[in-house]
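One chain of protein is taken out of this complex; the other chains stay put.
Let's look at subunit A:
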């Protein structure tokens, strides 16, 4: 793969990740959010695949396939299953859509400022895409704290995680394989736990609007 094509493909997949993150911030229907999240999983898998092709590493190819299966297949499937029993729409997030999109713009600028030292430490086409990963992390964090539906919060957490994974591969083309497997397992487990809790929450509260969570406060 020549260098120009590599740069373009990295930018394309990273750009797709950012675009899907913004779309998740924009849309309110949970079914759409889950579908967009699956697309982001595909973009992440694509990004790793591009890196794998560039480095010509079989290990990375295997990881790319694993990421695709987990983040574009298994996780969206679990979310959809939770959706079948939960509410359909993100009603009244704490911050409205227009303000959220503005916030996303600010977060992106923040991401560029914060990750400048990471890029300048080892400039390359891959590391130059790091700010995009950081922006996805920040947008995920934003979704997590401003959404009220339990399922939207899970999506926010997963966005955050996709961003972190992207940064991980962009910086070093993958940390230790063992750590990578541990991380993926942990994400899967955390989502399983959260899914279980969503079901229990519905049993206990009747809905998964976190406004119902008002029993424990000081």
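One rule holds in what follows: contacts are C-beta pairs under 8 Å (C-beta built on N, C-alpha and C of every residue); 3 or more make two chains touch, one makes a residue touch a chain; residues count from 1.
The working rule: contacts and distances are computed from a predicted model.
Engineer: Between "Hydrogenase", "Spermidine/putrescine transport system substrate-binding protein", "Tryptophan synthase beta chain" or "Sugar ABC transporter permease", which matches the UniProt record of the unshown chain?
Structural biologist: Matching the unshown chain against "Hydrogenase", "Spermidine/putrescine transport system substrate-binding protein", "Tryptophan synthase beta chain" or "Sugar ABC transporter permease" yields "Hydrogenase".
Engineer: Would you mind spotting which of A:40, A:146 or A:171 touches the chain that isn't drawn?
Structural biologist: Touching the chain that is not displayed is residue A:171.
Engineer: For the chain not shown, which residue from A:12, A:99 or A:189 touches it across the whole complex?
Structural biologist: Only one listed residue reaches the unshown chain, and that is A:189.
Engineer: Which subunit A residues would touch the chain omitted from the figure, given the whole complex?
Structural biologist: On the subunit A side, contact with the omitted chain comes from 114, 117-118, 121-122, 137, 141, 144, 150, 153, 157, 160-161, 164, 167-168, 171-172, 175-176, 178-179, 182-183, 186, 189-190, 193-194, 197, 200-201, 203-205, 210, 212-213, 215-216, 218.
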